[in-house]
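Working notes, structure below.
Removed from the display is one protein chain of the complex; every other protein chain stays in position.
And now, subunit A:
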């Protein structure tokens, strides 16, 4: 039969894909290999929803194959043929019912998960959290450690097992801050600071990236993430304080200019730099129409506004 040939062809195609999926790259599938509580819960949600979905999908796929095979037109066929059979309340209740039940179950799980994993919700921990202020620049990441007083470019080091409160903004087009092995992403937007709690439970080296397109060198916005013991972290901070230059306001303005960057470290940064970055765009709400011509050339910096915390904590 024509169709059996078709199945053989399909099997021939499917085989290498399945093999590739199973062997080639299992250790690279980092989203399914979480290293922190948030990523772990997200992974679990993926698994649960896949299983719930498969309860419907797998039987339907099998049913499709069986029906097509059994009711194909051929000579000497024994299967029934009922050209006018077009309605069965019982059957239709079943297949309105099954997806409704599955979606109900999935809905409950999703709503619970949505509240549990709300990114701005602090993580429960005996350790005191640390704060990292993240700014997406074209095309680099600026990390400020307000409690430690240091800043880095394209390199993020965090103490292991300690909740990290990321405050995320942008001095560039909208980006998205994503460290796949620690947890899901959060948009980095100018004029506001988003909060994202993450934590690493295992010492090691990971990586993060910008996930939302920002122009020419968007593909270069990867950064290294290292989770280390508290002592190592303190040591690293001390080292930067001792050896690295300070970040000045002028230095920041240079960073904002479109370019890529190496990994850099700074022993200090201007007071309230992050808050100024956030409010730079936000406060213009009040003055917008009174300042006359609004066409600002690319990358223009304005530090005229008072630093203000009003617009934080979005």
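Keep this in mind: contacts are C-beta pairs under 8 Å (C-beta built on N, C-alpha and C of every residue); 3 or more make two chains touch, one makes a residue touch a chain; residues count from 1.
We take it that contacts and distances are computed from a predicted model.
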Record-based protein name (UniProt) of the chain missing from this complex, from "ABC transporter permease", "Acetylornithine aminotransferase", "Cbb3-type cytochrome c oxidase subunit I" or "Pyridoxal 5'-phosphate synthase subunit PdxS": "Cbb3-type cytochrome c oxidase subunit I"
Touching the absent chain when the full complex is considered, from A:144, A:185, A:227 or A:279: A:185
Contact set of subunit A toward the excluded chain (per top definition): 2-3, 9, 13-14, 17, 20-21, 24-25, 27-32, 39, 41-43, 45-46, 49-50, 53-54, 56-57, 60-61, 63-64, 67-68, 71-73, 77, 79-88, 91-92, 95-96, 98-100, 103, 106-107, 109-111, 113-120, 173-174, 176, 178, 180, 183-187, 189-191, 194-195, 207, 209-219, 222, 281, 284-285, 288-289, 293-296, 298, 314
